[in-house]
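This report refers to the structure that appears directly beneath it.
One protein chain omitted, others in place.
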Amino acid sequence: MTNDPQTKQPQGLSVNQLSCERGYRELFNDLNFSLSPGEILHIKGENGAGKTSLLRIIAGLALPVTGEIRFNGYNCRKYRSEYNEQLAFMGHKLGIKLELTPVENIRSHCDLGKSCTRQQIMDTLKKVGLYGFEEMYCNQLSAGQKRRVALAQILLSQTQLWILDEPFTSLDVIGVELFLKIIREHVCQGGMVLLTTHQEVTLKDCTLKYLQLPDGTLSEPE
Amino acid sequence: MYNAFFNLLKRDLRLAFRHKSEILNPLFFFVIVVTLFPLGISPEKQVLAEIGPGIIWVAALLASMLSLDSLFRSDFEDGTLELMLLSEYPLPILILAKIVAHWLITGFPIIIFSPLLGTVMFLSNEAIETLMITLLLGTPILSLIGAIGMALVVALKRGGMLLSLLVLPLYIPVLIFSSNAVGSSMAGLSISGQLYFLAAFLIFCLTLAPIATSAALRVSLE
Amino acid sequence: MMEMFQMGKYGAYVWSSYGLALIVMGYVAFKPLLDKKAIFKELSMKYRRESQSNNKQEQA
Partner (left out) sequence: MMKAIMKFIYQFASPKHFYRLSGKIIPWFAWLAAILLIAGSIDGLFIAPVDYQQGDSYRIIFIHVPAAWMSMFIYMVMAISGAIALIWKIKLADVIASSSAPIGAAFTFLALVTGSIWGKPMWGAWWVWDARLTSELILLFLYLGYMALESAIEDPRAAARACAILAIVGVINIPIIHYSVEWWNTLHQGATVTKLDKPSIHISMLIPLLLMALGFKLYYGAVVLMRARNKVLVTEQNNRWVKEIIG
């Protein structure tokens, strides 16, 4: 970051002139938006509109046809390691090993980023409602409980930008509420969240923005 | 960074010990293929001693290739590979940890068992010694080159056949020099040239293969 | 004249080599021409489909 010549940088994520194709079909074209600390962006669109593709491009997993993504002013592709330091991603695949226990899973996830103590892991597991499951193998957990393990991983990553693809899948009502609460806390502390979901998200005291795909119009709820 | 390397190595080893078949299957394959040859060709001592080095090496080559699937497949399917790509640590280092773990799981047992097969194929003691040295130098090369091929096909449904087409031509130098070294030591010739070549090739692969593998993984996971 | 084509006793080998080269290279050179025709046909059909659906939208 220090290498970047410009000193005064806009904070947050900015997406410029992004376009994406799948095969020879254009998913979206010339997409522009930005996200500042303390904001949530809910990406909407029909199936196949390119929501997942957009999230994967922003996370740096996929390449756009054109356009670039900047985080705090620097190009994410050039400063990949610095960007990844600030990024937590939850995709369709949760990244949980079924042969490992939640604690082992979270620990090996932490090994890829910032390290965490056993106490922190236990506290987080308690927070996401998995107290008492920490020594069970994950293949014995339900789909919703696996989600919660993934949520604990996201929480412990201590990153600013969360990219969540359909995070509420297979969660019950209580789980969704818990998830929303945690998202709100994160955002209130200056975090940023990008998410897709088919549910209505209602969060008070938070700046919530909508992005409609494929045309890319931005709107705010009344 | 060293912690990330060793923790990932430990995780992979722990996973392998929970799935013992991952360790045992390549080993059984190796032993069975070698025992097929006396049955198919001739049990005579001279014939077997002549073709033994080549057969043991071809079997080791195939065993190593078939075990490649376990290198990235399960991580790809449950999404941990995605999270690895989003780590703040350099991807080649993480990949190298996975390759080392894979070699310890599949390559190392083959080396331990090779004297047994050498005896069965009527190799002399010196030849068995050389066989073990060549396996020690050669099987890591197979894992390193194989990782590139596996990274290219990991996202494909029927990657197995394709993998062999991609990887086997690149294995040829290892096969030539290793089996020749064993044969030469049977005949009482000097083998330092072959061993130097293998060592040089190993170092070469050790530096470049993780980089190529991580580039290939980034493409495959797109 | 015939001697020239017989190439000693090697005529069959030499002529089959040259013949094979002609066939292989001829095919490789000819294939893109066929491909081009197919691509033109396919794309023009695609564009016609697209313009048709556009017209319908405008009418509606």
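Things to note:
Each chain carries a letter (A, B and C) given by its place in the written order, and its residues are counted from 1.
Operating definition for what follows: a residue touches a chain if its C-beta (ideal position, glycine included) is under 8 Å from a C-beta of that chain, and two chains touch if they have at least 3 such contacts.
Quantities reported herein were computed from a predicted structural model and do not represent experimental measurements.
Though it is not drawn, the left-out chain touches A, B, C in the full complex.
From the options B:4, B:31, B:152 or B:202, the residue with contact to the unseen chain in the full assembly is B:152. In the full complex, the hidden chain is touched by chain A at residues 21-24, 26, 63, 65. As for the chain not pictured, it touches chain C at residues 4, 7-11, 13-14, 16-18, 20-21, 24-25, 27-29, 32-33, 35-36, 39-40, 43-44, 46-47.
Although one chain is not shown, part of chain B still touches it, namely residues 148, 152-153, 155-156, 158-159, 162, 165-166, 168-170, 172-173, 176-177, 180, 197, 201, 208, 212, 215-216, 219-220, 222.
Everything that follows uses one rule, which is that only the chains that are shown with their structure count from here on.
Centre-to-centre separation between chain A and chain C, using Cα means, comes to 50 Å. Rounded to whole angstrom units, the spacing between the C-alpha centres of chain A and chain B is 37. Multi-chain contact residues of chain B (touching two or more other chains): none found.
Those residues of chain A that touch chain B in the complex are listed here as 56, 59-63, 81-82, 84-85, 87, 89, 91-100, 104, 107-109, 111-113, 115.
Listing the residues of chain B that touch chain A in their complex gives 3-4, 7-8, 11, 14-15, 18-19, 74, 77-80, 82-90, 94, 221-222.
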